[in-house]
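And now, chain A:
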Amino acid sequence: MTTTIIRTTTKILAPLILVFGSYIILHGHLTPGGGFQGGAVFASGLALLIVANNKEKVKELFDKVPLSQLESLGALGFLGIGALGLMGYTFLKNVIANSDFLFGAPTPKGINPGYLNTGGTLSYLNIFVGTKVLAGLTSIVLIFFLILRRERDEW
Partner candidate 1 sequence: MNGSIFVNLPFIVVAVLLALGFYTIGFKRNLIKVVIGVEILEGAVNMFIVALGYVKGGYAPIYTQAPPEAAGKMVLPTPQALTLTSIVIGVAVSALMLAFAVNIYKHYGTLDVTKIRRLRG
Partner candidate 2 sequence: MSFTLTTPSGFWNPLLWLIFLVLFGIIAYLIYSRGNPSYKKNTEQIKPYLSGNPEPTKEKVQVKAGDIYWGFIEALKEYYKVLQAIHTGDMRDYILWYLGIGAIITFILIGGV
(Lines give C-alpha, C1' and ligand atoms only; values in the text may rest on other atoms or scores of the structure.)
Protein backbone atom coordinates (compact mmCIF):
# COMPACT_ATOMS: atom_id res chain seq x y z
CA MET A 1 0.00 0.00 0.00
CA THR A 2 1.67 3.16 -1.14
CA THR A 3 0.88 6.58 0.16
CA THR A 4 -1.36 9.08 -1.54
CA ILE A 5 1.51 11.37 -2.29
CA ILE A 6 3.54 8.80 -4.12
CA ARG A 7 0.57 7.52 -6.06
CA THR A 8 -0.55 10.93 -7.21
CA THR A 9 2.91 12.07 -8.14
CA THR A 10 3.54 8.89 -10.07
CA LYS A 11 0.36 9.53 -11.98
CA ILE A 12 1.65 12.88 -13.14
CA LEU A 13 5.31 12.01 -13.53
CA ALA A 14 5.12 8.65 -15.30
CA PRO A 15 3.84 10.08 -18.61
CA LEU A 16 6.33 12.88 -18.24
CA ILE A 17 9.27 10.52 -17.93
CA LEU A 18 8.00 8.37 -20.76
CA VAL A 19 7.67 11.39 -23.04
CA PHE A 20 11.12 12.52 -22.02
CA GLY A 21 12.49 9.10 -22.93
CA SER A 22 10.77 9.23 -26.29
CA TYR A 23 12.18 12.69 -26.84
CA ILE A 24 15.69 11.41 -26.22
CA ILE A 25 15.14 8.46 -28.53
CA LEU A 26 13.68 10.53 -31.33
CA HIS A 27 16.27 13.27 -31.16
CA GLY A 28 19.17 10.84 -31.06
CA HIS A 29 20.74 12.23 -34.21
CA LEU A 30 20.44 15.85 -33.08
CA THR A 31 21.03 16.04 -29.36
CA PRO A 32 22.96 13.82 -26.99
CA GLY A 33 21.18 10.58 -26.48
CA GLY A 34 19.80 7.98 -28.78
CA GLY A 35 18.28 4.59 -28.66
CA PHE A 36 20.01 3.20 -25.64
CA GLN A 37 19.86 6.32 -23.47
CA GLY A 38 16.24 7.02 -24.24
CA GLY A 39 15.36 3.40 -23.74
CA ALA A 40 17.05 3.47 -20.34
CA VAL A 41 15.10 6.58 -19.33
CA PHE A 42 11.89 5.01 -20.60
CA ALA A 43 12.62 1.84 -18.67
CA SER A 44 13.27 3.95 -15.59
CA GLY A 45 9.81 5.39 -16.01
CA LEU A 46 8.36 1.91 -16.11
CA ALA A 47 10.49 0.99 -13.10
CA LEU A 48 8.85 3.93 -11.35
CA LEU A 49 5.49 2.33 -12.06
CA ILE A 50 6.80 -0.91 -10.65
CA VAL A 51 8.05 0.65 -7.44
CA ALA A 52 5.00 2.80 -6.83
CA ASN A 53 2.48 -0.01 -6.99
CA ASN A 54 2.03 -3.20 -5.09
CA LYS A 55 2.49 -6.61 -6.57
CA GLU A 56 -1.05 -7.29 -7.77
CA LYS A 57 -1.29 -3.91 -9.43
CA VAL A 58 2.05 -4.42 -11.15
CA LYS A 59 0.95 -7.80 -12.44
CA GLU A 60 -2.24 -6.24 -13.74
CA LEU A 61 -0.40 -3.34 -15.36
CA PHE A 62 2.25 -5.39 -17.10
CA ASP A 63 0.07 -8.34 -17.94
CA LYS A 64 -0.88 -7.14 -21.39
CA VAL A 65 2.42 -5.47 -22.26
CA PRO A 66 4.17 -7.71 -24.80
CA LEU A 67 7.68 -7.04 -23.52
CA SER A 68 9.29 -10.11 -25.05
CA GLN A 69 7.70 -9.48 -28.42
CA LEU A 70 8.72 -5.84 -28.32
CA GLU A 71 12.28 -6.86 -27.68
CA SER A 72 12.34 -9.30 -30.56
CA LEU A 73 10.67 -6.68 -32.71
CA GLY A 74 13.34 -4.12 -31.94
CA ALA A 75 16.17 -6.53 -32.65
CA LEU A 76 14.60 -7.79 -35.85
CA GLY A 77 13.95 -4.24 -36.97
CA PHE A 78 17.63 -3.43 -36.49
CA LEU A 79 18.56 -6.47 -38.51
CA GLY A 80 16.04 -5.59 -41.21
CA ILE A 81 17.30 -2.01 -41.55
CA GLY A 82 20.79 -3.43 -41.78
CA ALA A 83 19.71 -5.85 -44.47
CA LEU A 84 18.31 -2.96 -46.54
CA GLY A 85 21.91 -2.17 -47.34
CA LEU A 86 22.33 -5.50 -49.08
CA MET A 87 20.45 -4.06 -52.05
CA GLY A 88 23.47 -2.86 -53.94
CA TYR A 89 25.58 -1.76 -51.01
CA THR A 90 26.84 -3.57 -47.95
CA PHE A 91 25.22 -4.56 -44.71
CA LEU A 92 24.25 -1.62 -42.47
CA LYS A 93 24.82 0.96 -45.22
CA ASN A 94 22.94 4.18 -44.55
CA VAL A 95 20.70 3.92 -47.61
CA ILE A 96 18.00 6.35 -46.50
CA ALA A 97 20.24 9.34 -45.85
CA ASN A 98 19.85 12.10 -48.45
CA SER A 99 17.09 10.20 -50.25
CA ASP A 100 14.03 12.33 -49.41
CA PHE A 101 12.31 9.43 -47.76
CA LEU A 102 10.94 9.90 -44.25
CA PHE A 103 13.93 11.05 -42.15
CA GLY A 104 15.86 11.33 -45.40
CA ALA A 105 16.37 15.07 -45.82
CA PRO A 106 19.97 16.24 -46.15
CA THR A 107 21.64 18.10 -43.34
CA PRO A 108 23.26 21.46 -44.06
CA LYS A 109 26.94 21.46 -43.35
CA GLY A 110 28.23 23.20 -40.29
CA ILE A 111 26.42 24.42 -37.22
CA ASN A 112 22.65 24.47 -37.54
CA PRO A 113 19.63 24.45 -35.24
CA GLY A 114 18.92 20.79 -35.99
CA TYR A 115 16.19 19.41 -38.19
CA LEU A 116 14.21 16.42 -37.07
CA ASN A 117 13.60 15.06 -40.56
CA THR A 118 17.21 14.01 -41.12
CA GLY A 119 19.41 11.15 -40.18
CA GLY A 120 18.48 8.41 -42.62
CA THR A 121 18.66 4.99 -41.09
CA LEU A 122 20.01 6.49 -37.90
CA SER A 123 16.56 7.57 -36.77
CA TYR A 124 15.04 4.21 -37.57
CA LEU A 125 17.83 2.40 -35.79
CA ASN A 126 17.41 4.71 -32.81
CA ILE A 127 13.73 3.87 -32.60
CA PHE A 128 14.32 0.14 -32.90
CA VAL A 129 17.15 0.10 -30.40
CA GLY A 130 15.04 2.19 -28.07
CA THR A 131 12.17 -0.27 -28.30
CA LYS A 132 14.51 -3.13 -27.66
CA VAL A 133 16.30 -1.53 -24.74
CA LEU A 134 13.19 -0.40 -22.96
CA ALA A 135 11.61 -3.81 -23.28
CA GLY A 136 14.77 -5.60 -22.21
CA LEU A 137 15.63 -3.47 -19.20
CA THR A 138 12.03 -3.41 -18.04
CA SER A 139 11.76 -7.15 -18.22
CA ILE A 140 14.93 -7.50 -16.17
CA VAL A 141 13.58 -5.25 -13.41
CA LEU A 142 10.16 -6.87 -13.65
CA ILE A 143 11.45 -10.40 -13.30
CA PHE A 144 13.55 -9.40 -10.30
CA PHE A 145 10.44 -7.84 -8.80
CA LEU A 146 8.10 -10.71 -9.53
CA ILE A 147 10.24 -13.40 -7.93
CA LEU A 148 10.10 -11.50 -4.64
CA ARG A 149 8.43 -13.41 -1.88
CA ARG A 150 5.26 -11.83 -0.61
CA GLU A 151 6.26 -11.21 2.99
CA ARG A 152 9.42 -9.38 2.05
CA ASP A 153 7.71 -6.72 0.05
CA GLU A 154 5.46 -4.08 1.51
CA TRP A 155 5.25 -0.38 1.45
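Criterion: a contact is a pair of C-beta atoms (placed from the backbone, for glycine too) under 8 Å apart; a residue touches a chain by one contact, two chains touch by 3 or more; residues count from 1.
Per the selection procedure, all candidates are chains of the complex that A comes from, given by their letters.
Please read these numbers as outputs of a predicted model, since none were measured by experiment.
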| item | value |
| --- | --- |
| In-complex contact partner of chain A, selected from candidates 1 or 2 | 1 |
| Candidate 1 partner contacts - residues on chain A that touch it in the complex | 30-32, 34, 36, 110-114, 133, 137, 140, 144, 147 |
